[in-house]
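Note that one protein chain is taken out, while the other chains of the complex remain in position.
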Amino acid sequence: MFHIFFALAFLLSTISHVSAIDFCVADLNATETLTGYPCKSPATVTVDDFVFSNLFPGKNNIFNFSFTSAIIDNFPAINGLGLSISRFDIEEGGVVPMHTHADATEVIVMLQGNLTAGFISSDSNTVFMKTLSDGNIMVLPKGLLHFALNVGKGKASAYVIFDSVKASVQLFDVALFGNNLDSSIVEKTTFLDLAQIQKLKGQFKGSG
Amino acid sequence: MFHIFFALAFLLSTISHVSAIDFCVADLNATETLTGYPCKSPATVTVDDFVFSNLFPGKNNIFNFSFTSAIIDNFPAINGLGLSISRFDIEEGGVVPMHTHADATEVIVMLQGNLTAGFISSDSNTVFMKTLSDGNIMVLPKGLLHFALNVGKGKASAYVIFDSVKASVQLFDVALFGNNLDSSIVEKTTFLDLAQIQKLKGQFKGSG
Amino acid sequence: MFHIFFALAFLLSTISHVSAIDFCVADLNATETLTGYPCKSPATVTVDDFVFSNLFPGKNNIFNFSFTSAIIDNFPAINGLGLSISRFDIEEGGVVPMHTHADATEVIVMLQGNLTAGFISSDSNTVFMKTLSDGNIMVLPKGLLHFALNVGKGKASAYVIFDSVKASVQLFDVALFGNNLDSSIVEKTTFLDLAQIQKLKGQFKGSG
Amino acid sequence: MFHIFFALAFLLSTISHVSAIDFCVADLNATETLTGYPCKSPATVTVDDFVFSNLFPGKNNIFNFSFTSAIIDNFPAINGLGLSISRFDIEEGGVVPMHTHADATEVIVMLQGNLTAGFISSDSNTVFMKTLSDGNIMVLPKGLLHFALNVGKGKASAYVIFDSVKASVQLFDVALFGNNLDSSIVEKTTFLDLAQIQKLKGQFKGSG
Amino acid sequence: MFHIFFALAFLLSTISHVSAIDFCVADLNATETLTGYPCKSPATVTVDDFVFSNLFPGKNNIFNFSFTSAIIDNFPAINGLGLSISRFDIEEGGVVPMHTHADATEVIVMLQGNLTAGFISSDSNTVFMKTLSDGNIMVLPKGLLHFALNVGKGKASAYVIFDSVKASVQLFDVALFGNNLDSSIVEKTTFLDLAQIQKLKGQFKGSG
Partner (left out) sequence: MFHIFFALAFLLSTISHVSAIDFCVADLNATETLTGYPCKSPATVTVDDFVFSNLFPGKNNIFNFSFTSAIIDNFPAINGLGLSISRFDIEEGGVVPMHTHADATEVIVMLQGNLTAGFISSDSNTVFMKTLSDGNIMVLPKGLLHFALNVGKGKASAYVIFDSVKASVQLFDVALFGNNLDSSIVEKTTFLDLAQIQKLKGQFKGSG
């Protein structure tokens, strides 16, 4: 008596064109736009498009922490969702150096250990800093300088959520000392001593 | 004395590239993005792109009502407009079954007859229900379960406006009983009796 | 065995603060913001907040048509919805004069009669014009000059949808001849003859 | 030689009015708007406004799982951020019943255990279902019916991220059987048997 | 000791796909969408993409003023920025005729001379008019009729900012008299005299 064919068709009855309604999984082979990627054809989407399987600690970088990310480039289901998720694990005594995310607020969700995280407001130039442990969440507003230090015993681990499908990161040292920006311009625009600049240019492989 | 060539050209004088200013009629052959379709070349647009001609009652479906829609798939002028328009006509005693639109608020604009329409809030679990007639408008908030019944004499007809260029529809019965979702999962997650589930799976052509 | 109290509380269990989730019905006594009105307390909302009951033809205005509107000012349920609905009925031979809506695209949904509607693009200065009848919809893009004429027998009636909770309207004649804008400024900026300006200033009760 | 007073003042030098630049922490005592709460005065903001301290497993509800949330009502720093974070812990064999979030996509970030999560698309009525474990993330698109079952040994725990500062939840059983919606209307609009409806109305404390 | 390769790679370590983070310079050869152009490959972007070099006074048009624009068509770095910049220079006694920008608020930033600028509100039909000189800024709200007159000695020059990457312009005279819109329709919808219409159709090269 009830025919699913008709039931399904009740809203869409006169229409044959296929378009995305429920989701717009990124077609990463297409060209990116200001709002994300064009949609993969709904007919080719499977459950695996909605699942990211490898949010595990990775290999430590030179700063003694690992950072693994589920972002638009490797998790196309978040196309248009406006958020991405990473995991970081910092060795005892390790540091996440001073940096900004130009396009994303960061939310730290602690998993284990003790992490002192802080950001510097631009309005009043205040340092907002707190030591976090499991069960704590901290919000670091978009675009402001921030940092973290593992101040406890053993690893400190956390999930990090950004309100962007792929957050940018601008590390203070890399930006100032890791490219060919002329040392005299760095000197004039930062008031750092030339010797200090040249020392860090050496460490961060910059020139100029 | 006045030259239209110069007049028209006053803002655009040094520029030869063609881009959309006044409208962005959908190029339905291009790939959809999160915000809609790329624009058809303005030079190929005619008045007929802005006119939809067939918002008439269609053939009744199994639920004893007809539903005709002017949506992005058949009315490319609404690209980016964030609304679409449908017409439905329910036979005397007919019902629009319990359903949701995940991505659209619905506005019913009555044409004739008497329709009892209702939605269920999630916040307080309240039923908001009213019997409508010609000259009445009712707003059904985005994503909430809602339904309608023709409680009067003769047909009930209405225009329906969605704040989406193509609203999704998830019918309770079709979603639960019209696919291959395992009956035991339906049972555990809905608390419905297995016999009831199997009966409706039969009616809605589901399996599992 | 199942307690609704617990069921309802599953997401919200530790929280007593009341905030709007399902809808934000306008509190019209509060001050408007760029995005609409603050929300009426959810506890005071009833089904009548979602229903507008009087979308009937009104009294004819001087242009020989009536215009009735369900907008944010008298239909607070559309707060944040980004659309509003009006009904207009034009007498045989009647005209909707040349005007713009600065903030809204207009969608005409015909009910009866024959209406010639048109708009003028800014890009190519083209007139897009069509005669509409029952079952026709026409889109008039935001901000462009447009007009309509009842070219059939008897009344022409339509619902009009705007993608704004309250569309502005700037009538050519009222804007130029219905205020105290100095006639010489009108003359210089429109190239109309002074005699023409003064004649229309008389008709539209302007001065200067 | 360098005076911080002047340095700080370089952009803002002629201005005494205080306004939010870096963040807009919610003033929960003010009236909510469509886009969130007005901003707390920046001068009263402290680091504790950016930290939520209690994302721990709570008391089990009737469905045998606990759910703890950091949302706008108890974590005002997420005002305008467009996301919130919860933690849920399901006992072995436990179930999160069929439900929708009208206004939020959900992202499950697994912590421990084995969870079978699924959603039903509206477009093709397909079930997208997967068994998840630690290190897995799954996206459940906005507004669609979904569910989860703990199918492993011991507890299954996860963080849940919503792209809303406070997601709504509409549980199928609570919405249909936990209020005063007339049983005959439920029957006509769901095709469930009256006996089934009355049985569940009993369990979920509904009437009518 | 510090390796820039690792430093740079700390956020992006497992990912090889290239996507835009910092900017989305328009690929003007691609098809425009509702939100702008797809992004040029970041690898091909140079500093010259961010610089527009020719915001100089141009050749006078028939209205005795010049208008030079840095818009999306010739300045692809503003893709998605939602603003564009023009320069206009009006000869002594010159006029910018009555017009609207359907999609953009205009901000006049005076450089030299004396300009009387005004707009007409739609709400109260009020003329908001002011004589401006160097150091003055005036905002002309989106979509409303406005005009300007050089009322001083010598040229009046200004930068004009629009909150659109390419503002439309609809000049009253061009729209009404510079196309093939039938004179009798102009007459009925503007209440202008037929002789006046025909005179201006002659001047603005219209027909009909």
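Odds and ends about this structure:
Read from first to last, the chains carry the letters A, B, C, D and E; within each, the first residue is number 1.
One rule holds in what follows: contacts are C-beta pairs under 8 Å (C-beta built on N, C-alpha and C of every residue); 3 or more make two chains touch, one makes a residue touch a chain.
Predicted model, so just to flag it, every value in this text is computed and none were measured.
Considering the full assembly, E:Leu83 is the residue among E:Ala30, E:Leu83 or E:Val151 that touches the omitted chain. For chain A, the residues in touch with the chain missing from this view are 95-98, 100-103, 118, 120, 122-123, 125-127, 129, 141-145, 147, 149, 168-170, 172-176, 178-181, 185-186, 188-193, 196, 199-200, 203. For chain D, the residues in touch with the chain missing from this view are 1-17, 19-22, 24, 27, 30, 33, 35-39, 79-80. Residues touching the missing chain, restricted to chain E, are 2, 4, 8, 20-23, 42, 46-48, 50-56, 70, 75, 77-78, 81-83, 85, 105, 107, 109, 111, 121-125, 128-130, 132, 135-141, 144, 159, 161, 163, 191 (touch as defined at the top).
Keep in mind that, in the parts below, only the chains that are shown with their structure count from here on.
Interface comparison, A-B against B-C: more C-beta pairs in contact at B-C. For C-E, the equivalent interface within A-E, A-D or B-D is the one where over half of the contact pairs agree by residue number, namely B-D. Each chain gets a centre from the mean of its Cα atoms; for chain D and chain E, those two points are 43 Å apart. Averaged C-alpha coordinates give centres for chain B and chain E that are 36 Å from one another. Residues of chain A in contact with two or more other chains: 2, 4, 8, 20-22, 33, 35. Judged by the touch criterion defined above, the protein chains form a pattern that is neither an open path, a ring nor a star, and not fully connected either.
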